Structures are given as structure tokens and as C-alpha cells.
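Every protein chain of the complex appears in place save one, which is left out.
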Amino acid sequence: MNRFVQRWAVFVGLVVVWELLTLYADDPFFPRPSKIALAAQDLWFSGDVGDLFLTDTVFEHVLPSIGRLLGGWAAAAVIGVSLGVALGRSQKAREYAGPLLTFMRSIPPPLLVPVFLLVFNVGTQMQVATIIFGVLWPIMLNSVDGARSVDATKFDTSAVFRIPKVQWVLGVVLPSAAPKIFAGLRVSLSLSLVLMVVSELVGTDNGIGSQLLVAQRQFDYPDMWAGIVLLGVLGYALNTVLLSFERKALAWQPKQERTPATVEEKS
Amino acid sequence: GLLGGAEEKPAETASAGKLEKAKINLGLLPILDVASVHVAIKKGYFKEEGLEVEVKIVQGGAAAIPAVIKGDLDITFGNWVSFITAETNGAAKGVDGLKLINDGYQAKPEMFLILAKSDSAIKSPKDLEGKTIAINTFKNIAELTAKATLEANDVNPDNVTFKEFPFPDMEAAVQNGTVDAAFMVEPFISRAQRASGQITVLDAASGPTDGIPIAGYGTTGKFVKENPNTVAAFQRAMAKGQRDAADRPTVEPLLVEYAKVDKETASLVHFGEFPTTLDATRLQRVADLMRTYKLLENEFDVKTMLVGASGS
Amino acid sequence: MINWEEALRVRALTRGLLGVAGFLVVWELFGRSGLVRSEFLPPPSVVAVELVKLLGDEAFLRDVIATVLALLIAVGLSVGIAVPLGLVLGSVASVRHATRAVVEFLRPIPSVAMIPLAIVVLGIGPETKITLAVYAAIWPILFNTIYALDELDPLLVETARAFGTGRARVLVSVALPSALPFVLTGIRLAATTSLVVVVSVELLEGGSGGLGQFIAIARSGSGRMDIVLAGTVVAGVIGYLLNEGLERAQRRWVGWSSVTGGRS
Amino acid sequence: MTAMLEVADLGHTYQAKDGAHTAIADLSFTVGAGELVCVVGPSGCGKSTLLRTISGLIRPTKGEISLHGNEVRGVPEDLAVVFQDYSRSLFPWLTVQKNVEFPLRRTLGRSQRRARAAEALEWVGLSDAGRKYPWQLSGGMQQRVAIARALAYRPALLLMDEPFASVDAQTRFELEDLLLKVRTEQDTTVLVVTHDIDESVYLGDRVLVLSTSPASVVADLKVDLPGQRDQITTRESEAFVALRAEVARLLNVGKTSEEVKARRKENEQQAAKWAEAERAEVSRVEAEDRATT
Partner (left out) sequence: MTAMLEVADLGHTYQAKDGAHTAIADLSFTVGAGELVCVVGPSGCGKSTLLRTISGLIRPTKGEISLHGNEVRGVPEDLAVVFQDYSRSLFPWLTVQKNVEFPLRRTLGRSQRRARAAEALEWVGLSDAGRKYPWQLSGGMQQRVAIARALAYRPALLLMDEPFASVDAQTRFELEDLLLKVRTEQDTTVLVVTHDIDESVYLGDRVLVLSTSPASVVADLKVDLPGQRDQITTRESEAFVALRAEVARLLNVGKTSEEVKARRKENEQQAAKWAEAERAEVSRVEAEDRATT
């Protein structure tokens, strides 16, 4: 409860400061938050009662975008974790594939769009591919790191008891790497919102990102800001869900009990 | 400096003392439409006026217009729709609005084409009903002209789906059936016709949009007010550049240089018109078209934006 | 006497090259198979020719230098901001809770959408792309730092504290070294993220030169895919070199961790 | 002798999701300045918890601890701890020498630090290992590094949690003598948790015997042996043997045979029961298998 108040007090405080600053500056590029809220209401919440007041825009643009986003992120998570664990545990695999993957990692996704265009069906498939390609790396790199840093004694223990490969990976490597994997998943989750926008640069006629970019090119800054805020809200919501899942998955960690937070007094 | 990747040239001070600002940062897109500027630079028309032009490549109105407002660019090339939208949305109200100072490019037949695959069932404009067409940007000149010409051909534009693609990707998108047709410009039209044998379904610069103005040069009201002589000098130099750009042999080699078009394509492309005057009546057509297709909420008189226009 | 370390390094290098070569072969075959027209996806042999041409082109090299410089500045700044911030957020729970809502709101804002705003505030010069790159690169470092602190063995902290080590010093000389391997991974991620953003902003905004703008010109003028891919290869090589440098630093500074872990 | 450390009515309960666990019920004792007190008690009775509360790392849920008359809140000054889990308490990114120097950085210049650390490593017989990393050492060597670190710090109060558990008998003797020597020279107050009854008597001025979990004080024995001790003569002395027997009795070690036998029997019955259950399970599974095929 306390934390809740703390968190939102800071947030609300910042919004108020923002309102005052923009009121004072009166700059078309930085509309007042209240104006953004009105734009948002107009865009998304002025629909029929039957649709829970949601406008068509929500069904045409927002929901499909979220669907692609989640799909892309989930696929990236599966690919990233499995690749990462494989690379992390096999020096050989790392040596063969490392440079190539580093190389691919450095390619800006917008540059790959023409290539994706040839390989994938445009639309959902291509957008999901763009998202996967963009968000894969934090998950993969962190998984590599996690898998590599399995404590040597635990490795020895598993070897001695001849733990089968599958159990070794699922029962030892993954749990050891889990905190690091979650770090990657969280970075990637918000990155996938960014990539969602990027993926809607090409070959779309719908989506949050596409709408946002249209608003941007139309110099309709309240609408654009509404889109940005929507991304923020989405990011926050998705992150909260992921966090609660993470808290369950990492419940075994001793931190609640023993860690005197590094610098903080235990209360 | 190094960060900008630009060559550091010592600023030559112009001889004409009455210019308020001798060095102009000019925003350009790497496309055919701005050939006239390169002609003017090459032929020294700016130098004659005592102007030194520093070209900055930008990627479209959404980036160029804020840069003009911020003052990083003094003048920029941009399409009329972007300028008008920005103005009506008040984006530049802090700098006395946007002003249009030179006409740049105007449509001619054969330069805004909607193409389809050679073996496609789409043969005539009528066949586009219910189909998907690739355009480069939503709610911009391409969409406007496409809708207007479709309507003129008895196709309800609401029954056509537009999808955004960059021009360079359109040929491939049409070839592998991602879209049914694409709204292309040069040099992509030439390439698509030559390499893939794509066929023309509709000329979007015909009928209601025949000779529609496309793009030009603009700056801020503040800049015009503070540098009237500079603006005038720029207008004069550009007018000469526009005039000479109509001459193919002058332009073709420049294309290869600044837009990285290969020689063969350069010799095939269809150019648009490079008007030498800024004409209010002509430009008003764009505003009206925007009004028709709801890009503008109210009637808009472009005259308020023009500086040194004729025909008003 | 055989120098083992040298031999291992050579082996790793050959394997890496083999991996890349395999990829190139697949690409070449795909490009020549006739499934796609080679103008859309030129095979590596064609791209290589173009690449060699470009490497002799002074304007191109200037663009590459512009990108690399912007990239280095961006990485330096994001490390300077994100590591201290991560240490604070990772170790002071109340600050972390207080700022979580704000952080989570800010994170997903795409730099693409911020380009006009950044231009209005920062202009069209390199500041814009550097700022946007820093904005994107902060998060992996920040999060890896925070998570690494979470994993810090409490006994190490207790040890330091039992010996009267002050909180600040626990942070710097216990938490940070222990977190360092993972923080460095975050930095490696951030480095390539920066590269991606710098090139993308150059590509989508233009104005400040750089590799991205070079590619954009080749593309929007005439759709020259060979130049585009050659530029892409250069971007990849820059990313690879940067990553390799950081990995070397990682091996040297935190050699202890690669030995305690992964004895496989 | 003035009281340096006072523990009064101390209690600690760990909170866990599935209920609380009381590790220490009620402990009261004092330790005088310069005294060496050994703490013995059954495994899991709360000895490590006690040391943690004294060192201010966890706040006890009940009672009070004072050092020099001041209540302990946070980590007191001039304290050193040798943790039971020595291997995890060494910093893996520092060499052995640097590990020992670590706590000295705050107070000493570089050359003094070096000298102190080298001296302490010499004491524990690890002069040669200074440039190695902890993971390059054997378990016993790591433990000695932890001891060296604590000694080099020259604390006023030294807490040691089974500090000699991982070293061989010979080294253990040497380390015991080292500890006695250092504490006399530096007038350190020392609290040693140990499982070795002989050791507790040999080292201690007093031996504190704790009950099974949750811990309370069973006995506080004064060790009446001469101050200057010797591994051979002291251990052979009658007083030593008597005290040792007394501690063992208090720890119930005497009960061994009876209890163990009882428990063994119980275990056997239990095992038989499990085996029975197992057989039943196996045949059930087999029956199922047969049914499905």
C-alpha cells in the first residue's frame, strides 16, 4: 500500500509538473497532458456502450497491434532462451555462431524490411518477424550469460548424479539462469513496443504504430502524444503482468529473508 | 564536423552586402524532384546571388519541417500537403507560421502511375475496386491524387485499401502479390516497367489531378521577416535552376551523382514539370483536394502562406 | 612450446569465420536460385564488389566515421548514466519503487516517434541521434545492473558490512564487481542497440550524415539494394568489432567469473 | 574485567511465508573485555543467528544486545567476523592478498595494508597463496584466508563461526594457538562457535553451552585452566578432561548409544514400511501398465 502510494505520488507529481511546464511554454510540439487526455478519449473511448465505449479504432488498430506484439515477443522469448541456453552451455556453438549472431544483432531492423518483404508475407507475418528480430537479442544474450554462469559446484553435482540432459537443462541451467533471463525478458518487452512501431512503418494499414506515425506526419501532436502515452500505459501494464509472473517464478530466491538490501537498512 | 560527416568548408563571405544571411542551410530529399537545386548549384546561380547553400539531406516533411521550425534548416524542400498540414495544425505558430517561397515540382502525365503485375487481372482503373494499393505515405499527395483519379474513373476510393510501402519496395511487393497494385514515382516506375514488365493501370496525375503541384520550398515567417533579401535572392537563383532543370542533358548526369541512380535508368525516367513561378491559384488546388478528402477540416486559403507569388 | 591460449583463440576465430562463411554460402545460393530477382536481394558476390568500391569512396568513409563517433559517444554516455542509476535503483528499494511507474512508462516510447520532437528540441545535428541512441541504450544496462544486484550473494554484503564497510563503499567495491559480468553484458547489448538506433535515425531522419543516411540515399533515390546491403554489412562489421572489443574487456576484467562459472 | 558485550533476553524469529521459525528463544550472557568465550550447541540451534545479531546484520526480534554499554543498532565499529560459509564470504574477483586487505582499505595506506595482509597470511601458513584467487585454493585454505582477513583487521571484537571446521588436525592445533596468541597480544575479545568439544575447552576462558533449537543457555562454564596453554600438556591435564566430559554431558553426547539405538530401530521400522509401500506402488504401476497395453 505504502509503496503503491509512493510510486503513484511521484508519477502524479511529474504529470502535474509537465502540465504546468507545457502550459507555460505553449509549444505546439508539446501539448498539455490534459489536451493529450482529451485526444486519447476522442480516439479510443468515445465508442458505443455496447463496445464498452471503445471506438472502432481500438478494434482496428490497437488490438491487432497488441496481438502482434505479444506474439512476436513470445516467439522471441522461446527462440532467445533456447538459443541462449544452447550457446551458453556449448563453447563450440558459441565459437561457430557467435560472430554471425553479433553481426546480425547490429543490423538495424528497418534495413531488413526489404529482405523480410521477400521472405515473408507482408502484414502480420512480416511485422511479427521484425519484432522477433529486434527483441530477440536481449533475451538471447542474457540467457547465454545466465547459462554460462551456472555455479561450478552445481555443475559438478549434476554431473556426478548423472542428471539427464533434459533435466539438467530444465532443472538446473534454466533456474540458475532465470533471474538473468527475466532481465532480458523485461528489456525485450518494452523493446517490442518500440519494434511494433518500427514494424508498422511498412506494409500496413492498421496498428497503433502506424496511427502514431500518421499523426506525427500530420503534425497532429496531441494525437501523436496520445499514442505515446498509450504505448507507455501498455508497457506499464505488460510489465506489471510479467513482474508478477517473475515474482512467482523466482519465489525461491532468498532475498526477502536474508538480503539486507545492499545499502538500505532492513526495516 | 566529423560527427555530421560533412565537409568543413570555410564560409565564403558573399560580396553582396545587403544579404542578411549569406549561408543557407537547405533541406533536401534525395529524390528527382530537387534536381533543379543541384542544377542551380552546379551552374553557380546561388553564387551569383552571393548565396552559399549547404545541402542537408532529410528524409521527409515530418523531419524537415520541425528542423525548419527549430532553425537548423533555413529553407527546406517539402511536399505541399505537409506544409499545409503543418501550418493548419499550428506547428509553426511560434515562428510566425510557414511560408512557401518557391514552387518546386509539378505533376506531368506518366509520372504518378499506379502499376500492376503484367499478368494481373487488373487491366483498367475499374479493376482496382476492392483491391490493395501500395502508397508511400498515408494522407499525403499520393493518396489524394489516387483517390481523386479513382473517383474520376467511377471507383469508390473507400473500397480500396491503401498500404504503406517505401517506393523502393513497391516493385517487389507487386511482384510477389503482397499488394495488387502500387502507386509509384520515377525512377521506380521505369525500373518496374523495364525489369518486371509491370503495366500501367491508372495515371494518378490525369483528369482532376492533371498538372497538380507536388512540392516546393518553404521556410518560416520569422526567417522571411528577418531575411527578406536573402529570400529574394534564393527565389531568383532557384527560378533559374528550375528553368534549366527542364533540360534533360543537364539533369541526367546530376541524377547519377546525387540520387545514386544508375545511368541507364536516368536516361529513361519521366520528369515532372519544374515551374518557375509560384502561383497561388495552382497551389490552391492542393488545398481544395485536401479539403475534399478530409485532410483539412475547413476551407484554407494558401495565399496566406505565399511569399512573392504571382497570379494572385 | 605450444601457446595454448593462442591456439584456442585461433580455433575460435576459424570457427567464427566458418559460421559466417556458411551463412554467406546459403545467401549466395538463395540469391542465385532465381527464387528472387537479384536486384531485390543481390547475392554476396555482388554486394562484395559494391563494398570494395565503397571502401574507396571518401564520402562513404566520412559517413562511416560519423556513425562510429556518434555511436561511441552514445555508448559512453549511456554507460555513464545507466550504471550509477542502476546501482542506486538496484540497491535502494524505496527509490526503485517510487520511480517504477515513471520508468515503465518511459521505456516503451519508441525513438522513431520522438524524432520530430527531438529535432525541435535538439536540432537536426548529431545531438539528436546520440540522444535517441542513449535513450534506447540506457535500459539494457540499467536492468542488467539492477538484476545483477538482486543476485548478489548476501553473504558477500554481510561480510563487507561486518568489517565496517560503509554503504557507499559496499556498493562500489562489492556490489559493482560482483555485478560487473552481467553489467558488461548489458553494455554489449546497449552498444549494438545504440548502433541500431543511430543508423535507424540517420535512415529515417537524415540531416546529420552517417551510414544510415548514405543507405537512405541509395535506397530512396533508386532502390539500389546492392549499396543498401553493402552498407548493412558495414553496420554489422562495426557492431561486431565493438562487441569483440567489449568481450575482450569482459574477459580481462572479469576473468574470475568465467572460471567460477561454466566449467564445462 | 568490564563487560564488553551484554546479551539480554535475546530472541529471534525468522519470518517465512509458511509460518515463522524461532531460532533463538531466550539468551542472556555477558562477555568481558579481552575474554575468549566458546559457544557450543547442537546443529541448527541458532548459533550463527546469534553471531548475526551481535554483528548487527540482523535485528533480533526480542531482547537487547549492547557493546560497551551501547545498544547495537547496525554494524558496530571494530568488529570482524569469520563466517561459517567461508567460501562464499570471500570475494571471488579479488586475489587472496586483496581479500585480506579489503577491510583495511578504509583505514590504512597501501603499504601498511600490504604488510598487514602478508603478516596475517603468514600466520595461517598461506604466504605463497597471496596472488591466487580463492577458487584456486582448497576448502581448508579458503577458510584460513577468511581467518587471516579477520585477524589482519585487528578488531576489538572477533566473532568466529566454526572457523577451523575445514582444516586438518595439525593445522587446527596451530590455528588454535595462533588465535590464543593473537588475542593476548592484541587484547581482542573473541566469541568462537565450535562443534569440537575439546577445542571449546582448550580455547575458551568460558564455554557457553546452548540447548537445542530454539536456543537458550544451558550452562556457562568457567574454564579453570592456566592462561598459557599447550596442545599436549593442557589436553592431558585432569581439569581439561573433566571439563570436556562436563561439556559433553551437557550436550547430551552421553546419551548416544541409547538414543541412537532407539532411533535406529525406529528408522528400520520406518524403512520397512516405506519398502512395503514401494513394493505396493510398483505392483500397482505394473498392474496399470498391463491394463493399458
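In this document, chain identifiers A, B, C and D correspond to the written order of the chains, with residue numbering beginning at 1 in each.
Methods note: contacts are C-beta pairs under 8 Å (C-beta built on N, C-alpha and C of every residue); 3 or more make two chains touch, one makes a residue touch a chain.
From a predicted model like this one, the values you see are computed outputs, not experimental measurements.
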Touch partners, limited to displayed chains, of the chain removed from view: A, D
Option touching the unshown chain, where D:Ser66, D:Ser166 or D:Ser237 are the choices: D:Ser166
Chain A residues touching the omitted chain (full complex): 151, 153-154, 156-157, 159-164, 167, 171-172, 175, 178, 252-254, 257-258
Interface with the unshown chain - residue positions in chain D: 14, 16, 18, 21, 40-48, 84-85, 87-88, 109, 111-112, 115-116, 118-119, 122-123, 131-132, 136-141, 144, 161-162, 165-174, 177-178, 181, 185, 195-197, 230-232, 248, 251-253, 255-257, 260, 263-264, 267, 270-271, 274, 277-278, 281-282, 285
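Methods note: only the chains that are shown with their structure count from here on.
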Most remote chain, CA-based centroid, reference being chain B: D
Chain pair, most C-beta pairs within the contact cut-off: A-C
Separation of chain A from chain B, taking each centre as the mean of its C-alpha atoms, in whole Å: 37
Computed distance of Cα centres, chain D from chain A, in Å: 47
Computed distance of Cα centres, chain C from chain A, in Å: 17
For chain C, residues that touch 2 or more chains besides their own: 36, 40, 115-117, 120, 158, 161, 174, 203-204, 225, 257, 260
Residues of chain A whose C-beta touches two or more other chains: 27, 29, 114, 118, 152, 201, 216, 260
